[in-house]
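Removed: one protein chain of the complex. Kept in place: all other protein chains.
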Amino acid sequence: MAENPSTVNSILRLEHITKIFPGVKALDDVSFDLRPGEIHALMGENGAGKSTFIKVITGVHKPEGGKMFLYDEEVHFDSTRDSQQAGIACIYQHSTAYPDLTIAENIFLGHEIFDGPLKKLNWRSMHARAKELLDSLGSELDTKTTMGELSVAQQQIVEIAKALSTDAKIIIMDEPTAALTKQESEDLYRYTRRLQASGVSIIFISHRFEDMYELGDRVTVLRDAQYIGTWDVDKITNQEMILAMVGREITNLFPKREVAIGDIVLEVKNLKKTGLFRDISFHVRKGEIVSLTGLIGAGRSEVAEAIFGIAPADSGEILIDGAAVKIQNPTDAGATGIGLLPEDRQRQALILDWEISKNIGLGNLAKFKRKFFYNVSHEEEEAQTLAEKLAIKASTIFDKISSLSGGNQQKVVIAKILTTDLKLIILDEPTKGVDVGAKAAIYEIMGELSEQGYGILLISSEMPEVLGMSDRILVMKSGRVTAEFTKENATQEAILAAAILNTEIAS
Amino acid sequence: MANMQRTNVELDRLALQHSFDAKKFFIRWESLLVVILIGILVLNVVVSNGNFLGSQFFSAANGFMDKSFIVLSMAFVLITGEIDISVGSTVALSAVLMAISYNAGLPMALAIALCILVGAGCGAINGLIFVKFRELPTMIITLATMIIYRGVATIILEDRASGGFPDWFAEISWGSLGPVPYSVIVFALLATLFAVVLHKTAFGRELFAIGNNKLAAQFSRIKVNRDLFVAFLLNGLMAGVCALFLTSRMTSTRPNIADGYELEAIAIVVLAGIPTTGGKGNMTGVILAVFIIGFLRNGLGMFNVTSPVMSVIIGLLLIGTVLISNFFINKEKKL
Partner (left out) sequence: MLSAQTVSNENKKRRGSMREFGMLFILIALAVFFTVANPRFISGENLLDMFRNTAILGILAVGMMMIITTGGIDLSVGAVVSLTGMVSALLVRDFPNTPVIAAILVAMLVGTGCGLINGFLVAKGRIIPIIATLATMNAFRGFTFIISDSAWVSAHEFPADYKALATGGLGPVNNLVIFWIVVMIVFYYFQTYTRTGRYVYAVGSNPDVVNITGIRKDRILILVYTIQGLLAGLAGILWTAKFASAQPDTATGYEINVIAACVLGGVSINGGAGKMQGLILGVLTLGILENALPLVNISVFWQNFIKGMIILTAIVANVLIKRRSTAQGLKRREI
């Protein structure tokens, strides 16, 4: 990497970009430059303007002000087609793949290889070329596999191959690691470095500091639609970075409270579900926060869904307050005092078109029933109380969920759960896709809940969160609990080792 | 907590939200339907030289009441985001079984009960297949049962008609209380019941939740399968009610009756502002749409508009209203 900025030309440069949506400035005087062959991390909280910024680069949005230069020449993109032709490829956060089409087809969609005057598609060469591209990335996927059969990580490899197949010189990766396990992220780092080695410049958008440290040469931070600054990655500390991103210092991100631990509230014994998990035994006490961690795919969410009755276990026992209970469906779970905050709030917990109050009411429709009728004002009162208690940021409780930020949406889900009289709350990745400020608020709420005597089972892949919030930590690997730590003897290394066991830990 | 203050300040606006919002009312779908309905009623009055205001109103309504029963329950099904194209066949099967069981010696009252029961049974079968095999789209399940139910009716009655009911049976659809036909009274009662259930009970709320997001509904401890089953059961039940009134009006039945009723019911529900993707809409719209289509046919009929032309007009009306809705009213949610 060239280290002297003054002698290096930028391959892509944006100056004073302003983008205005009706009523909102989405980008306000943002400048940015990308050097040849560098990996440039773009960081910022949700809503900071990162997505809009890439969409300006790829030609989805036209900026109201500012200029864009490619190889020092001013360019205007009217569509993604323009930016693609200029050698810019984007790997979007949500997969843009076609699940029913094969890998080769997905790679070549839009720039197929064909021959003859009839433009007959040449499948043989497409498969061969796709295989070459995947080989060059070190992947052994079969090009005839349909995309829907691949894991998220595998799909991303195909997306990278696709970007390469267009001979892109600049590749933008929008939160590629968001849904990946630690190991898969490591693999992705490797692919990304190969790309860099082959001369591609990369803009890497992420929430995770690990990504930035692992990959980035430089980092640019956006906050509230504004450009904050650009630094060399090795010259900025964690604290400075957080300060840049949130504009305030978060002194204690993990307000773990000292809470009196009570009796066992939930105990599971030898829970088993064929192919997903087995020999799951653990307990959670009143006021205790127990973490269930491990790689994505280790079976954590499946255990949670079994306890909550979404997909009951094949065998094993669940005890609440020492008494065995039979949980066949979520209604049973609620009746025994178990609540679940599911992993994917938009798909599994919320109705985006509905107001906050109706969503909160959805948490316990039976409670707001008065004989035959549904009591809306009762629901609204309760929603109001909970919204205040959890400090949900909205103009009223009649705002639509879709207008809220991720963090506030998550608070609505928590409010929804709290409408029911519970003993144990399972939180499945409660801070996923939530910005730093809202994260702190959610940890605060967790602390309060434990103080009120709820038992909390926290499922999380985020190591700092697990270490910062838990009284005890359980680690799962391939469907089994492989280790248990107390908060005193837990270390990042030990947890990671238990989570990946004999797999090599990348240095 | 940090944001407490802000939340509190904003709460004062809460009081305002229930007050009448004129602008909102006029862009509401039902308002548009009211306007259309008034236009159609005026058309009817003019074409009938005022007779429509007298007895004609109810006799016209009686003519389209039987299929309107299905519209009520079809609205439930569509709100959950599902579809049921088997109801026309269910009507035929219910009617045929009622006719042959009566002719085989069953007392008429029991035959009527059987008719309703068969309808409910057909709906229950649809619902059961669906909840047991949730992987299957309801379009396909009810496509199969649509063919099967009518198939059974055809096996029983082949190409014959069956009738010969007691005289009082015809009274069910031809009789009236004062000027108001029984069918209209029953429809009014059932429509009220459906509206109350949909808008004032937890079950109604659950139907909307299911139509919006089935997974979230399940995670919210709603008994999704039970509710879906009930929606299909009701649809079958109403098809049985339809069969009863239709047969009474026609005085006999054949296996090919009520052909296409399912599509007409769906069309009316969509006109009412309930998208086939589910999750929204209301019963006021449904009831308005029932009368719009019914009286439109009646008015056009008096104009000596033939039924083919009516088909064209109704098709165009459906397209027109959905287009208006898509581009002017519900920009975010497509019908």
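As written, the chain order gives the labels A and B, with residue 1 at the start of each chain.
We take it that contacts are C-beta pairs under 8 Å (C-beta built on N, C-alpha and C of every residue); 3 or more make two chains touch, one makes a residue touch a chain.
These numbers were taken from a predicted model, which means no experiment stands behind them.
The omitted chain makes contact with just one of the residues B:124, B:143 or B:215: B:143.
Contact with the undisplayed chain is limited, among A:65, A:110, A:138 or A:229, to A:110.
For chain A, the residues touching the chain absent from view are 60, 79-81, 84, 92, 96-101, 105, 109-110, 112, 114, 118-121, 142, 145-146, 149-151, 154, 274-278, 295, 297, 299, 478-480. Although one chain is not shown, part of chain B still touches it, namely residues 83, 129, 133, 135-137, 139-141, 143-152, 154-155, 158-159, 259-260, 263, 266-267, 270, 275-277, 306-316, 318-319, 322-323, 326, 334-335.
The rule is simple: only the chains that are shown with their structure count from here on.
Chain A and chain B have Cα centroids lying 43 Å from one another.
Those residues of chain B that touch chain A in the complex are listed here as 1-4, 6-8, 10-11, 13-14, 17, 200-202, 204-206, 209, 212-213, 215-223, 279-280, 333. Only residues 310, 329-331, 333-334, 340, 342, 347-354, 358, 361-366, 368-369, 372-374, 384, 387-388, 390-398, 416, 441, 444 of chain A touch chain B when the two sit together in their complex.
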